[in-house]
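With one protein chain withheld, the remaining protein chains of the complex are depicted in position.
Right, chain A next:
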Amino acid sequence: MEANTRSTGRLPAAFLTPGSSSFMDFLGEHQPEMLPGNRQLPPVQGVIEAPHGTTIVAVTFPGGVVLAGDRRATMGNMIAQRDIEKVFPADEYSAVGIAGTAGLAVEMVKLFQLELEHFEKVEGAQLSLEGKANRLSTMIRSNLGMAMQGLAVVPLFAGYDVDRGRGRIFSYDVTGGRSEERHFATTGSGSVFARGAMKKLFRDDLTEEQATTLVVQALYDAADDDSATGGPDVARRIYPIITVITEDGFRRLGEDEAAELAGSVLQARLEQPDGPRAALL
């Protein structure tokens, strides 16, 4: 059985034609209808109702970068899903977190992961972190038609730059505009609150453990003030997804580690509901 109906058993000519190392380019030439950007949308009145993912946060620390997200997806004022995953490894040294229309975002991540893996296998070398960030830009831009109909996807891309030896964060807008963020970044509906928390807590010399605690504090504050962002759900044992990328590569914190971090933040909030205080001056 074949992956496509056009083939007669032998690999089709397109497969054996020398060309680009990009999977998206190959798909665009061989089966363009499979690219999300080429999908024909019927005329729609108003905004399409679909589950939305909410808050993603990222922070750098000496030696790497932390990317984390809450677990809630909402559809209007309903909670559509309590344990959605919105932070994914993109490859060995980078990760992507997505806010916006969940269905499209997850598909975009899948294609992005494949794009990076395909390039790596064909070329025998990884793309530069800058190259990966640019590739993601192109993908968001191809989704602009749907973004105009309310189905926007706004990712946050973080990775360890092997050449420069440090963690870097890239944020995007719906048009595919890309900007590198210094220190920390947030995206999604709770991002303004998370950003405020991070601004007050960030320091240049955070350890990895402090950085992971910082993102939990920021997500807690986002959930505190944004109804679409979910806080740690102790009863159901659903905790934020926290990923760390260092020289050693991508690592997602295990459930126990995330539970412990969330537990200690929750415990402290019982004493001080608004969280740690920064000095006034």
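Criterion: a residue touches a chain if its C-beta (ideal position, glycine included) is under 8 Å from a C-beta of that chain, and two chains touch if they have at least 3 such contacts; residues count from 1.
Here is the rule we use: contacts and distances are computed from a predicted model.
Chain not shown in the complex: UniProt lists it as "Proteasome subunit alpha", one of "HAD-IIIC family phosphatase", "Sugar ABC transporter permease", "Proteasome subunit alpha" or "Acyl-CoA dehydrogenase FadE". In the complete complex, the hidden chain is touched by one of A:72, A:86, A:118 or A:132, namely A:118. The missing chain, though absent from the display, is touched by one residue of A:82, A:110 or A:164; that residue is A:110.
The missing chain lies against chain A, touching residues 1-4, 9-11, 15-16, 18, 23, 26-27, 30-31, 34, 92, 110-111, 114, 117-118, 121-122, 124.
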